[in-house]
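Pasting a structure here, questions to come.
Removed from the display is one protein chain of the complex; every other protein chain stays in position.
The chains carry the letters A and B, assigned in the order they are written, with residues numbered from 1 in each.
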Amino acid sequence: MLFKNKDKQDQLVAALGRAVESAAADIHGRSPWADARGRFLRNKAAVFSLGLLAFITVCCVVGPWLLPNAFDAADWDAMSLPPMLKGWHFFGTDESGRDLLVRSLVGGRVSLLVGFLATLSAVTLGIVWGATAGFIGGKVDAFMMRVVDMMYAVPYLLIAILMVTILGRAFYLVVITITVFSWMDMARVVRGQTLSLRSKEFIEAARALGVPTRRIIFQHIVPNLLGIVVIYTTVTVPAVILVESVLSFLGLGIQEPMTSWGVLIHDGASVMEVSSWMLLFPAGLLSLTLYCFNYIGDGLRDALDPKER
Amino acid sequence: MSLIEVNNLGVQFKTQDGLVYAVNGINFALERGQTLGIVGESGSGKSQSVLAMMGLLAGNGKATGQALYKGQDLLAMKPAELNKIRGNRVAMIFQDPMTSLNPYLTVERQMTEVLQFHKGFDRKSARARSVQLLDAVKIPEAARRITMYPHEFSGGMRQRVMIAMALLCEPEVLIADEPTTALDVTVQAQIIALLRDLQRDFGTAIIMITHDLGVVAGLCDEVMVLYGGRVMEQGSADSIFYGASHPYTVGLLGAIPRLDAGDEALVAIPGSPPNMARLPEGCPFSERCTLASAQCRDVMPALLPAAHNPAVLRACHKSVEAVSELAAKGAIHA
Partner (left out) sequence: MWSYTFRRILATIPTLLAVVTVCYLLLHGTPGGPFDDERKVSAAVLANLQAKYHLDLPLWQQYLYYLNSLLHGDLGASFRYADWSVNELVAKALPVSAAIGGGAIVISLLVGVFLGTVAALRQNSVVDYLVMLLGNAGHVFPSFVIGPVLILVFAVWLKVAPAGGWDDFSPRFMVLPMLLLIFINVATIGRVMRGSLIEVLHSNFIRTARAKGLPMRTVILRHAFKPALLPVVSVIGPLAITSITSAIVTESVFSLPGIGKLIVNGAANRDYTLVLGLVVLVTVIAVTLNLLVDLAYALLDPKIRY
């Protein structure tokens, strides 16, 4: 401890931190977060994608309540209709007369919900795994990373299919199955960042000044991890949605009566020769969502870590 | 005619911040067996000038002016014509031997291809000649070593390999871009001595780019001092060293740490290298020069023969006497 007066010491550390930060920021004196936000907002594709994604999400959540057709209401008078304005069948209907627009939105709810839940658990697992491995280091780190490598070496879909075969297709089980294969990227990246942070000079300086470990973790390590966590979360979400869609497409994911985009695409593919809209609308929605996530992810990456591409 | 004649060479780069004039108004002539040293800090434009001559500028770079090799303008040549001269009549070695050799090819492959392409040798004779040259640059066990990959050589040896590779076709001009900067001091001395010997044996003219005045002193006949992409002072090595007439040159000479200087503080030129995208209207050195006046900042000084010695060119508004006073006082810094 350099100073007997703890307040003075805190002030000094804070002042040093500010000095370093402002030296690192450009002449206008903006913080790195404000810089990143500015860069992101200037990326038109990313901003547009964010807006579009928000729009799709709102539609999926609120749409089915506002539209007159129920998603499971079979209407034998309106079977296999192409997209039309009559009866609010903007996307057309399927062979049982169920409205595709509402089904697409409801399916979107499920896909997005699974995406959100599975991402939440995958990201949590990944962060905990990676941070622990990176922070403890040594043999523990080596072992934990070996597990990650092994997970990568296995074609996930196979094991996912096996798990679904054995465990069944209840909603929560699908989420768990997906989680099991989606945490590795985050773990790897968090571990790398933790490792490099551990040995950075300003951490050593903080330690030399006597800052307690808990403080170091929360004031220095966590903010630096935040950037990379945000980036990889936006990478994980589309991957998770994709896994659920693949499983559902193969008939091994979400079960009747619930529906998801993957299920709708499967149904659509089987009748596409006569009713191509059944395939194109859900496929389009899914692809659009994935594209949005992609551009947002790219935008975040460029904003938080600008390098020439 | 001169072996190399450069007239009003300029280099510009198109960047997001606009057009950057990295090099302006370089003129020099190089004769057989002569050595020219180009001296300056990082960013002074010294490397870009020779890269422009060799047609190796980055994609957004453009060269203006003329760079004549035996009367032919290198800057105006098509790539196919330039290729006949590069590596053959005019060769270049680079700063970092670690990354300047292809790590995925053997030294033998990298050397023999030069002879195969330029002189039409077959693989066997090319290899024999390459081994000879490796011997000349004092690589031990050259015949065995030549089949190895670059990462199996040490830094100093790699630079020797680069030199040998450059001399395979017995070029008339060797351009050396800071060949010793990345090497240990003892190795530096060896490389410089090697270059001197080779120059004597092969009669090659050398353009030596460096920021190290010690290297210049040991090797060069003529010296050109660059700052901010412009020539500050230009003349024979002796006149520059013993009678520096530009504040920047004086500063450079004064900044050399000396073993016999006792407890004197290290002298530095105050300030930092210029931002090439935002140069002052006048002399680029004016921001750091203690003699600078308003005229210096606003009006570009022309490169003219010095009053005390017309063989020296200097670009400075202040008189030679003022600069000598400065040198005597040892007070370059404020």
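Throughout what follows, contacts are C-beta pairs under 8 Å (C-beta built on N, C-alpha and C of every residue); 3 or more make two chains touch, one makes a residue touch a chain.
As the structure is a prediction and not an experimental result, all values here were calculated from the model.
Chemist: The chain left out touches which of the shown chains?
Modeler: A, B
Chemist: Considering the complete complex, identify which of A:145, A:189 or A:242 is in touch with the unshown chain.
Modeler: Residue touching the absent chain, from the options given: A:242.
Chemist: Please pick, from A:59, A:114, A:211 or A:265, the residue that touches the omitted chain in the full complex.
Modeler: A:265
Chemist: Could you tell which one of A:74, A:136, A:167 or A:208 touches the chain left off the display?
Modeler: Checking the options A:74, A:136, A:167 or A:208, the one contacting the hidden chain is A:167.
Chemist: Write the list of chain B residues that the hidden chain touches.
Modeler: 54-56, 79-80, 82-88, 91-92, 94, 96, 99-105, 109, 113-114, 117-118, 149, 151, 162, 165
Chemist: Going by the touch rule given at the top, which residues of chain A touch the chain that is not shown?
Modeler: 146, 149-150, 152-159, 161-168, 242, 245-246, 249-252, 262, 265-266, 268-269, 272-273, 276, 279-280, 283, 286-287, 290-291, 294
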